[in-house]
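Just one protein chain is left out here, and the rest sit where they should.
Here is chain A:
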C-alpha cells in the first residue's frame, strides 16, 4: 500500500535509523538514547518534547554533527558521519553569541566564514536583523542586550547563514514567561512565512503545541521515541494566543502530558 500521507510530505532531510548513543565506554558507559527512529522532512517544524535527562539535547547534537552515534545511523542531508556544517544551523539554549563582535558582526559571521563579499554580508545580515526586529540594536555588543534580544540575535545569526535545516535546543528555556511567549509568537510568524525546516527541542508542552507541525515525544532512560504524530492543533492561521484559546487545546495538552509521564 502506498502511504499517501508520506508521499505528499516533503523531501527527507534527516533520517535516523535504529540509533543508539552512549557516553563513555566500558563499565562507565551511560546509555543516553536507544533504538531511535526519526525523520525530518522539508518544510516541517518538528518539536522533540521530553523531560530533562531523556537525551533530547544529545539527539540534537548528534544531528548537528557534534557527536557520533554508538550504533545505527544518523543521516543528515544525504550524508552520514559528517561534522558540523553550515547547511545545518544550530540555535543554542544560551544565545552563545561572540561577545567581542557587535550584533551585526555576529549575524554576519557565518557569511564571512563562507567567504561572502562585504555588500552581500551587510545586506543579508540586515535582512535577518529586520526579520527578528533587532535592526536598531545592530551596532551594540551582546552584553548590552537583554536575554530575549540575545536569543533573537542568535536566531538571526543562524538564519543569515541560510541553512537548509535549523536545529534549536530549548532556545527560550532560559527566558522569563512573558519574553518566552512573545518569542514563540514571533517564531511562529517567521516559520509561517518561510517554511524553514526546523527541529526544535523543548520540555514545554505548550511550546510544542503552538509551534510544531509534528510532535515527537522522547522519554525513558535510555531515551526512546514514545510518540511521533502530526500536531493535531497545527494551524496556518491565528496567533499563538488564539490557538491557546481553542476548544481542543486543553484536551490535546492533557494527552501529551500523559504521554510524557509514561
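Quick notes on this structure:
FYI, a contact is a pair of C-beta atoms (placed from the backbone, for glycine too) under 8 Å apart; a residue touches a chain by one contact, two chains touch by 3 or more; residues count from 1.
The criterion applied here is as follows: contacts and distances are computed from a predicted model.
Candidate names were "Conserved domain protein", "ABC transporter permease subunit", "ABC transmembrane type-1 domain-containing protein" or "FecR family protein", and the UniProt protein name of the unshown chain is "ABC transporter permease subunit". The chain not shown here is touched by just one of A:15, A:96 or A:164, and that residue is A:96.
Among the residues A:69, A:110 or A:171, only A:110 touches the chain that is left out of the figure. Set against the missing chain, the residues A:72, A:86 or A:220 yield one that touches it, A:86.
Checked against the full complex, the one of A:31, A:141 or A:226 touching the unshown chain is A:141. Within the entire complex, the positions of chain A that touch the omitted partner chain are 64-66, 83-86, 88-90, 92, 94, 96, 98-100, 109-110, 112-114, 141-143, 157-158, 161.
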